[in-house]
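All protein chains but one are shown at their positions in the complex.
Every chain is named by a letter (A and B) in the order it is written, and numbering of its residues begins at 1.
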Amino acid sequence: MATKEKADRNAAASKKSSGMTLKRRQTIVGMSFITPNFIGFFVLILIPVLFTFRLCFSRWDGYNPMEFAGLENFRYIFTHKVFQDAVIKTLIFTVCSVGITTFLSLGLAVLINQKLKGIGIFRTAIFFPYVASVVAVAAVWQMLFQKDMGLINEVLRFFGVADPPGWLASTKWALTGVIIVNIWKSMGYYMIIYLAALQDVPTSLVEASMIDGANAWQRFWKVKWPLLSNATFFVVMMLTINSFKSFDLIYALTEGGPGTATTLMSNYIYNQSFVSWDYGRASAAAMVLFAIVAVITLFQFRIEKKFSND
Amino acid sequence: MKLKKILSLALAGTMCLSLLAGCSGGTPDPTASPNPPANSTGTEASTPVNEPTELTGTLKVSVWDMTAAPIYPALIKGFEDAHPGVTIDPIDIPAADYGTKLSVMLNGGSDVDVFFVKDADTIYSIAGRGQMTDLSSYIARDGVDLSKYAGMDANLNIDGKQVALPYTNSYYALFYNKDIFDAAGVDYPSNDMTWAEFEELAKKVTMGEGVDKKYGAHFHTWQACVQNWGVQDGEHTIMDTDYSFFKPYYEMVLRMQDEGICMDFGTLKSGNIAYASAFADGSVAMLPMGSWLCTTMIGKIESGESSVNWGVATLPHPEGVEAGYVVGSTTPVAINAKSPNQDLAWEFVKFVTGPEGAKITASVGSFPAYQDDEALALVTSVDGMPEGAQEAFKVKHVALDRPIADKVSEVNQMLGEQHSLIMLGESDLDAVLADMAEQSKAIQG
Partner (left out) sequence: MLNKLSPWKKAGLYIVLILVCVLTLLPLVWMLSASLKLDKDVFRIPIEWIPSNPAWSNYQRIWDQVPMLRFTFNTFKITVITTIIQVFTCSFAAYGFAKCQFKGRNLLFLIYVATIAVPWQVYMLPQYSMIQQFGLVDTHASLILLHAFDAFGVFLLRQFCMGIPNELLEAARIDGLSEYGVYRKIVLPQMGPSIATLVIFTFVTNWNDFMGPMIYLNSTELKTVQLGIRMFMGQYSTEYGLIMAASVVSLIPVVIVFLIFQKQFVQGIATSGLKG
């Protein structure tokens, strides 16, 4: 497929181009598409990011000259119990959030991708948690999670749970509570991505499969799902990264507590940078986060390649 | 393509270099930074100016709560009225993020001239980075009487450098609801009461059930509202590495929580219950809280939001400690070492922390750090202040709730995490206190 494409293009290009090699032409054209964005990205994002690579091997208070610190920052965070716990909790948080949110957002997108009266209202309503102010969201969920009078425990008691958990006020359940709110808040966002991707599924394909007698379930898995692979890749990637970086919502809900029950890596990084003003340690922790995400990303890229080669 | 590559690499190189210069070059000459006024005031000092002739210029001053708190607009206006040639350009920063933004500005090389420091415990690290001008030479030049600060200035003297001066203090006191005491037929709290007596009293005035319940006492969710009573005697600080001195107070508050004398921590947290609202709507008999609550309560009564008949007494004291030993904090103001307007900035600092500033501070119901005979009388006679306030706020010693030292913010953060574990009854008190000590040692190295 790829070679055929190249050959075709070779033929097309050689007709026009004289003197300039095809490869060079392609590179210049490709670059010209990327350049406007890349200039801004390079200066404003990439340089500061590269800077943190240097920071993680340095001692820096944010102001005075940096000192080279070797691996000292890494030694510190790896022997810091709060950080070790944070890594484990972040992994739990991420695995649960990514799995459940992907499933729910895809399900909702399929449900809502219908021509029904008032479907726009439902779409807006489901997207709403994502736009709602974090302060309001945190306040509502704190009240819903209340141990004695909260709505959630009332419901649990109704279904016969004698001793419902204390949720955000309990070290055992706080992480679960935070995961639930996180999923609730982000599913509308990823639903939109799936919804947009579903628009690209050609109706003709679906209709053809219906004529073949496929039921709704088969139609989804055989026809739509393969065409959603690019979107799924994006959703899983962004969910992974965002779960790893998740900060605002958790901070508003629990401030990382009780104790350090919901202190995730991003919270740890925040504390190192804005409470301790220790940029070396903050960057070292960020590099660990980055490394984990990078491994997952590369793994997913491989899967994506496999998909597109098939 | 090759050219492009080289170009982009060169560009990257120069950008990186200039960036490094930008970040680490915050202090152009690091050896000069610890004592910046030496050069800026050198000429000034040799030709002493006693009565500064007409001051002119613009000062950038970073503050918080410009809309919510009357003190900053009042201080700024006071200074501008006294020096018509000077314009103050305030940078209003949200209170919750003040420390973050201030440090980012200072680190990034901002040209803010004067900054108020919201949390005194951040002073140590700001001064440690060399971002505060040493005021000593100015103080000597203008003959500022440091004894007027009743010892608070010493806290702001780091390694022999007076890096800031205090303009307002706050002390914890005991706020009470007279209506509840009247209904229970119990005498109002006195200015000389131990914490044990306080607990007894709270038991007596707890009454009612359900929505009408009146709680004898209220402890806000801050760790300060328990841990502060441990450092009140002036002998311990939160930087100690043995926290057994917190134990009696945790036991007291947990006991009161169990007996339903005060609201339970979990409920307060999950309901976001503000101490001021709980007190203002009359469901709490006694509330140990900082003196800033005076301003809040006066405002709430004025606006009709509350009709509580409130009073204030001296904070209860530990057994064996004199009455009037209280705990509190000070709020300082400092000059950015990089400010190009050092002399003018000092005039502002001198005004705010001196007698004129004290009068303005007192007139809006805050306690000035500059103590003279007038100050206390003025602040306690502000409209709406309850009778007996002057007696209640007569203090003998103020222990800082958070001392000014290295790593205070980190220790404080850790103590806050552990506080919630104790208050939720999740873990054994002794175990948590031992863990606190362990972690504190690790943080302080």
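Methods note: a residue touches a chain if its C-beta (ideal position, glycine included) is under 8 Å from a C-beta of that chain, and two chains touch if they have at least 3 such contacts.
Not measured: the values here are computed from a predicted model.
Engineer: For the chain left out of this view, which of A:L44, A:V95 or A:V161 touches it?
Structural biologist: A:L44
Engineer: In the full complex, which residues of chain A touch the absent chain?
Structural biologist: Those residues of chain A that touch the unshown chain are 1, 5-6, 8-9, 12, 23, 26-27, 29-34, 36-38, 40-41, 43-49, 51-52, 55, 62, 108, 111-116, 120, 122-133, 135-137, 139-140, 143-144, 146, 149, 184, 188-189, 192-193, 195-207, 210, 227, 230-231, 233-234, 237-238, 241, 244-245, 247, 266, 269-270, 273-274, 279, 282-283, 286, 289-290, 293-294, 297, 301, 308.
Engineer: Tell me where the left-out chain touches chain B, residue by residue.
Structural biologist: 18-19, 22-23, 60, 64-69, 91-97, 100-101, 104, 107-110, 118, 267, 271-274, 276-277, 280-281, 290, 292-293, 296, 305-306
The rule we apply is simple: only the chains that are shown with their structure count from here on.
Engineer: Compute the distance, rounded to whole Å, between the mean C-alpha positions of chain A and chain B.
Structural biologist: 39
Engineer: Under the stated contact criterion, what part of chain A meets chain B in this complex?
Structural biologist: Contacts found on chain A: 24, 27, 31, 42-43, 47-48, 50-51, 60-66, 139, 142-143, 145-148, 150, 166, 168-171, 256-260, 263, 271, 274-277.
Engineer: What residues of chain B sit close enough to touch chain A in their complex?
Structural biologist: Listed in rising order, the residues of chain B that touch chain A are 1, 4, 12, 15-16, 19-20, 23-24, 26-27, 30, 33, 99-100, 103, 106-107, 125, 128-131, 266-267, 269-272, 407, 409-410, 413, 417-418, 420-421, 424, 426-427.
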